[in-house]
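Note that one protein chain of the assembly has been removed; the remaining protein chains are unaltered in position.
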Amino acid sequence: QEYTKENPLKVVYVVHGTLGDKSFLDSAAAGLKRAAEELPVEVTVIESGLDRGRWQPALADATDQGYDVVVAGSWEMTGFMAELAPDYPETKFIIFDDAPDFSAGNLGNMLAINYRVSTAAYLAGYAAAKITQTGKIGEILGVEGTTILEFTSGFEQGAKAANPDVEIVRAVAGTFTDPAKGKELALAQFAQGADIVFPVAGGTGVGALQAARDEGKLAVGVDSDQAAIFEGNDQAQADVIFTSVEKKVGDSIYIALQQTLDGTAPYGSGLLLGLADGAVGIAKNSYYDKLVPADVRAEVDAEEAKIIAGDIVVDSVMQ
Amino acid sequence: MSTSSPSRFALVGREVARAVIALAIALLVALVVILATSADPAKAFSTLLTAPLSSNRTIGLWVDDVAKLTLTGLAFSLVFQAKQFSMGVQGQVYMGGLFAALVAMSPIGATPFAIPVAMAAAMCAGAVYGFMPGYAKARFGASEIVSSLMLNYIAILVVNYIIRAHLAPAGSGQLVTAKFPETAILPAIIPGTRFDLGIVIALAATVVVWFLLYRTNWGLKLRLVGHNAKFAEYSGIRSSFIMVSAMTLAGSFGGLLGAVFVQGRAFGNLAQNFDGNMAFEGILIAIVARNKPLAVPVVALAYGYLRQGAQLMGIRTDVPTEMISVVQAIIILLVASSFTLPGKKFIGRLMGRSQTATTAPEAAK
Amino acid sequence: MAPLLEAISIGKTYPGGTVANDGVNLTIQAGEVHAVVGENGAGKSTLMKILFGIEQHDRGELRLDGKPIRFANPREAIDNGIGMVFQHFSLVPSFSVYENVVLGSEPRNGIKFDRQKAIADVRALSEKFRLAVDPLPPVGQLPVGQQQRVEILKALYRDARILILDEPTAVLAPQEVEELFVAVRALVAQGRTVIFIAHKLPEVLEISDRITVMRAGKTVGSVNARDVTEDSLATMMVGREIALRVDRAGARGPLACEVKNLKIDAENGSTIAKDLSLKVHAGEILGLVGVEGNGQAELLETIAGLRPAADGVIALDGADLNDLSVLQRRQLGVASIPEDRIARGLATGASIAENLVATRLSDKRFVRNGLLDLKAIKANALALIEQFSVRAGGPNVAVGTLSGGNMQKIVVARELSEQPKLLLVNQPTRGVDLGATQFIWKSLTKARDGGAAVLLSSADLSELLALSDRLVVFYRGKIVAAFVNSDDLTAETLGTYMLGLNTQDPETMRAALQ
Partner (left out) sequence: MIELLMTVFSATFFVTVIRTTTPLLFATLGGLISDLSGALNVALEGMMLIAALTAVIVSVYAPWYVAVLSGISAGAMLGALMAFFHLRMKADIILVGFAVNILATGGTVFALAQATGGDKGTSINLPSKGVPSVDLSFLEAIPVIGRTLKSLLSGHSILSWLAVLLVFAVWYFLYRTPYGLWLRGVGEYPAAPEAAGIPVNKVRAWSLIASGALAGIGGAQLAMFNYIGFTRDMTAGRGFIALGAVLLGARHPVGAMLAALLFGVFEALAIVMPNLFNWIPGELIQTIPFAVTALALVLFSYRAQRALQRRNAAKA
């Protein structure tokens, strides 16, 4: 079937939560938006809200509405999607950031995109451990869940690789929507001697970034290039984010849709995208160049090459 | 029920008429909001009004909501009738959910006894959790509002912790337990939907609460304590015992709701933050139902319909999700209002006495 | 000269449809004490509420100084020089006396509430009108008589020309009534006008210049106090003759209840009463005489089990009651009619039927295996409604919708529906009209004749003298005198003991206490 701007591929993205996290969910939405602009694709976004009892119904309802492609993210949605997919053979399903069990063979219309984000986080951790003055780095987690831990475990592994003596303090906020708390947690970590903070906590994390800005400490962004987000509006904030661990969800979905239009997308299987695919990585922008010394940057690039070559194995909390 | 006077049906009729008119106004306001935010307002509005009936699946969603709203409404009605303002249903839901999950995940979960045993466990857990603020109130005079709110937060955090650290599949980092065995999940009444045994449990609970309140000695005592604790004491009723037992019993219904949550078709597992704050909507149900158990499912039915309609409108149309809560707020405000309807005086005379809202001089009596 | 205040053909229908006033006429002349009398529910309070702007009339006209007027709220009435003391007080319990008095018209010092001036003003005012009260304590701690003075001061503080007193004497002891009357006369002497509502006709005749009689929402007529007698007034009110007379007991039975060396403490630890010793026999009424707040009410509460005894013994038929719960005492045959029927005696939101069985929830007739026998409960209610002629829509009507008199009947019906062994009665006819009073008196004597030992406390000395076989006088928490009732015993005699002006020799007292 040929899709055109007049007869576009109809795609629905069911957000398990709401947009506005400025990272994971928004990133996917941005990729879809780009697809809608550049490809013969029409995109609908459904935000199913924070009540998890609503997620499955929203996915099922969207599927019922006759879209060509249904997109959703994370392990929270995988099970629901895998249950629905066999009943809707005409519809295509894309899950990102997780994969179902394809071995049963009944998920020929489902595509999974997974990211080796720990590899990127490894690099950020490596750089952080090299540039910390105090030898102490703080992490702030929204909750202790897979997606979050995938970042922190890689980050810690990288930091230890760079400097076995580096101390990492970790605080769990228990919420993704309390920036004031995120800020307090970061301030407390700074007060206890940390000089770099790595928040992986959505809106709560934004507060931690602000703490770094106010205290003149450094921070690592998460999911997307967060320095770029602040650039212009809040230059002081952008100035302290020396890099970000990027999970290019949007780009990968864009590519998946492109391939769906071409008919080359490998439905019925899962993709595991890593550094080599460019789907994950650290932001090497002007702030990175400014705040990270050239020798460290070179070391980081060397580490990256080793990971891609398989000489360094970065652990993953995802099986 | 107790105060049923000769004009009882007329009174109920008036209430219903008032509610219907309020609802109509609320929907009108909702329509305005929709007109302002939607490119296809007609579709959005008709979705709001009809979507819950659009398929078996959506009917299941509605009925599932009704079951849960009924249970939380009942729990709140019970404590409100005893003039206690415990806000603890949410904590009870989490405790109940936890214990139901523990049973479901134990060897019993794979047996036919899974459902009753899990429910009993959940009810006991909820009862203990309802008992605590009641006892603190009766024994120490500690405000049940504050203690129960604090216990809610504690329950959520503790259950979240237990899920993450002990119940979630090891190493997965997922914040949810594995699916329970099918024997531990409520059977669906309409297969493939959320229309499950939960609604039957909720209706049974309604009858039980009604029976306890209006047909038993304990219930009469409870209502007398609620009306006038001093009088109850004078009559020889141990009001602190009644108070604590009412809060404990309400807690068991909160716990039961927890079991219905986690064992229902909607979940079938225990996840962090599973209740979506629905427990608190019971306050609304109880107040609108005037704490009358038999009115609770009726109110839940109507409110649940609108709730689901609004949700589906958010999913199926371009009305922004955020506007759903705005519409919901407007509906609550207007349904709760009692405004003067045209010809109210006339209707009032036809229908007999009106219980106009208490103004200060009347309160002096 | 035009009358000061005039109500012409006032009509008022409550939203529920009750026609409370139906063509009421009232003419008040400046400087008079004008009484309004009528049965419970005749519409007196409603009329006063209209005069004070709390309710609005549907029909008719009000004139003040000859000019038509209508008050939308109490503020407007207050501004026009009208003050009102409600049947149920409107005082904030935790506020001090002076705060209550000045509430709404506080003296100010910039934005500050000028407390010193308020206190001084209240002191001055209470001296001027001979209404002695300490401005400082919270009103919730004051006896009712004092609370009422606070209410009157409140009106006077706002410089009321016309003061409406709705049943002010119902809650007062005789000498408090006297003091009130002194104050009322002082008011009139200073040019104020008083509208006065009461059920006790002797008081009405004593204090008022003119009397307006209301019946069923209408004015029956107005008369000069000088021209009528109690009997003729009663006949005007009720439309028939009322005889407030009861028979004294025959031979008294065996000893039923004995109280020995009882000591009662308040919640705050102070002693309310001590060394209380008395005996009541079956078939007799023992009257507890005393100004309110001297320990009678607490004695009744302690016997009922609502208060702990700090020391001493309470025995019923030889069995010690001290450690028994309220319910256990009730099961032994203790019944009680409490002072404040709304606060203690009833659940106003519950139905009549439910109120009537509230004290019998362990009785096999109404409750079996924890289940209610609704049929029996309803039958019980129907029977009692009939037997005690309660005017109500039916057994399922909420008690709160009844008039005060009918509420009291519900309490009496419940407590007397079963012949009690020991009946504790406090203020049984407070605020109740003549017809109902007669009925309640009859009910009490019937219980007595059925073998009940009755302890009766009342602020109304004539009630005590009419009903009691023996009387004991309380003063400052002690029994200071005891009498066997006889026609020679007068209210004045009792009064001297009540106020501690006289002491009785121990021998006489012991004899009368047996």
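In order of appearance the chains are A, B and C, and numbering begins at 1 in each one.
We take it that a residue touches a chain if its C-beta (ideal position, glycine included) is under 8 Å from a C-beta of that chain, and two chains touch if they have at least 3 such contacts.
From a predicted model like this one, the values you see are computed outputs, not experimental measurements.
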item: Touch partners, limited to displayed chains, of the chain removed from view; value: A, B, C
item: Residue among A:100, A:138 or A:199 that touches the chain left out of view; value: A:138
item: Options B:154, B:188, B:208 or B:298, residue touching the unrepresented chain; value: B:154
item: Touch with the omitted chain, as defined above, among A:61, A:98, A:156 or A:178; value: A:178
item: Where the missing chain touches chain A, by residue; value: 18-22, 26, 138, 141, 144, 169-175, 177-185, 187-189, 191-192, 202-203, 206-207, 210, 229-230, 233-234, 237
item: Residue numbers in chain C that touch the chain omitted from display; value: 52, 54, 73-75, 77-79, 84, 86, 88, 90-95, 99-100, 103-106, 108, 111-113, 154, 158, 265, 267-271, 310
item: Positions on chain B where the hidden chain makes contact; value: 136, 140-143, 145-147, 149-151, 153-154, 157-158, 160-161, 164-165, 280, 283-284, 287-288, 320-326, 328-330, 332-333, 336-339, 357, 359-361, 363-364
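Throughout what follows, only the chains that are shown with their structure count from here on.
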item: Centroid spacing, where centroids are CA-atom means, of chain A and chain C in whole angstrom; value: 76
item: Gap in Å, rounded to a whole number, between the CA centres of chain C and chain B; value: 44
item: Cα-centroid distance, chain A relative to chain B, in whole angstrom; value: 37
item: Contacts with two or more other chains, residues of chain B listed in rising order; value: none
item: Complex interface listing, chain B residues touching chain C; value: 2-6, 214-221, 223-224, 226-228, 230-238, 345, 348-349, 352-354, 356, 361, 364-365
item: Sites on chain B touched by chain A in the complex; value: 55, 57-58, 61, 157, 160, 164, 171-176, 179, 194, 261, 266-267, 271-278, 311-312, 314-316, 321
item: Residue numbers on chain A that touch chain B, as the complex places them; value: 18, 46-54, 56-58, 60-62, 64-65, 75-76, 79, 143-147, 149-150, 174, 317-319
